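Some chains have been omitted; the remaining ones sit where they do in the full complex.
Per-chain numbering from 1; labels A and B assigned in written order.
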Amino acid sequence: MSLNSIFQYFVPKDRKVFFPLFEQASGNLVVMSNVLIEALNTADLKKREELYNQIDKLENFGDELTHQIYLELSKNFITPFDREDITQLTNAIDDVADYIQGSVNRMSLYKVEKITQPIIKLAELILLGSIEIDKAVKELSDLKNVRHIADSCIRINSIENQADDVFDRAVADLFLYEKDAVELIKYKEVLAALETATDMCEDVANVLETILVKNA
Amino acid sequence: MSLNSIFQYFVPKDRKVFFPLFEQASGNLVVMSNVLIEALNTADLKKREELYNQIDKLENFGDELTHQIYLELSKNFITPFDREDITQLTNAIDDVADYIQGSVNRMSLYKVEKITQPIIKLAELILLGSIEIDKAVKELSDLKNVRHIADSCIRINSIENQADDVFDRAVADLFLYEKDAVELIKYKEVLAALETATDMCEDVANVLETILVKNA
């Protein structure tokens, strides 16, 4: 028996079960955001559609992780932190994935082919938010680096504020320069979906802060 | 004294008080959704307006139930489950009723007379969601059929996903075929209100899942 397996032997089962699932879910957000940026930066519309389909599949994978966390919750009496906080963290991460996929879905359904600078900028902010979520979630299993988690939460809040600014300015520009009202609404809807994805990142940060307040 | 009244004598008072109120509130959603579908399917605009008024009255009745649950909460020390969960369940059911009435209110205020297929489809999904909520709430008083409640929650989530799809496709069609931007916005707002009613059904499911996690 290696040292490592002896160590694992003593780690309570609930920790071994929940944290890898959280980390897969948060890692999935980083992958989704990267695929989103790749899709937006390609001029090849067929390639872009394929990358959009990849995002759909990643979102389905996230749904399966969510389902599995709920399943583990029903099987495990002891949980690493409050059951409600586990469900809230799981749902909040799932909401980020939903809005990334929802943004892509709108761009595809509304046939938004011209990708504007604010769309790219918001996608980049979603990536930054996802990276901070992933970093914070990876610190959760070992609450000794509480400061790191708190710092990620602060950065997520700042990212959300930047996304608000990008959104507000982009919509203001639409009002100034887009004379076709139908086009204006279409782009406004796409920008709003992307901006809401960063709101959902902030919700994850709020849940993480609640977990810190209760457990640290 | 009949067997039944002896039985009632031993049922803790809090159960006798809260569950009938929850069941009236969830039953009220089913009635509201049915009246909504009847209103949308009639071509007689005067009849439709009367049915809309009926929905307003049902929403008021729901408000009274909400108020009464809060009142009981302030009078009863012992509650069938956590006080916070009772207020959340009550508010979530109330939110569904609010959005049903809100959708109708928009159709009436914006003079939306032509009822489209997606509007009917969303109303049908609201009815399906309300029926699942009502079934789940009726299982709450006796948490032995936890599986039934969990199944209803899964079905409510699937209903909400279907509503998302109907909404997304309907809005995409508006962007393709509706050249009058003001009409486009009007229908988009009505569809959004109906779709949000199914989001509120999902919120009820989330509260029910929290209650299961804590009590089952």
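Following the convention adopted for this analysis, a contact is a pair of C-beta atoms (placed from the backbone, for glycine too) under 8 Å apart; a residue touches a chain by one contact, two chains touch by 3 or more.
All of these numbers come straight from a predicted model, not from anything done at the bench.
All protein chains share one sequence; of the complete assembly in this entry, 2 are displayed, while the total copy number is 3.
Just so we're on the same page, only the chains that are shown with their structure count from here on.
Chain A and chain B have Cα centroids separated by 29 Å. On the chain B side of its complex with chain A, the touching residues are 164, 168-169, 171-172, 175-176, 178-179, 181, 184-185, 188, 206, 209-210, 213-214.
Of all residues in chain A, those touching chain B in their complex are 70, 73-74, 83-84, 87, 91, 102, 105-106, 109-111, 181-182, 185-186, 189.
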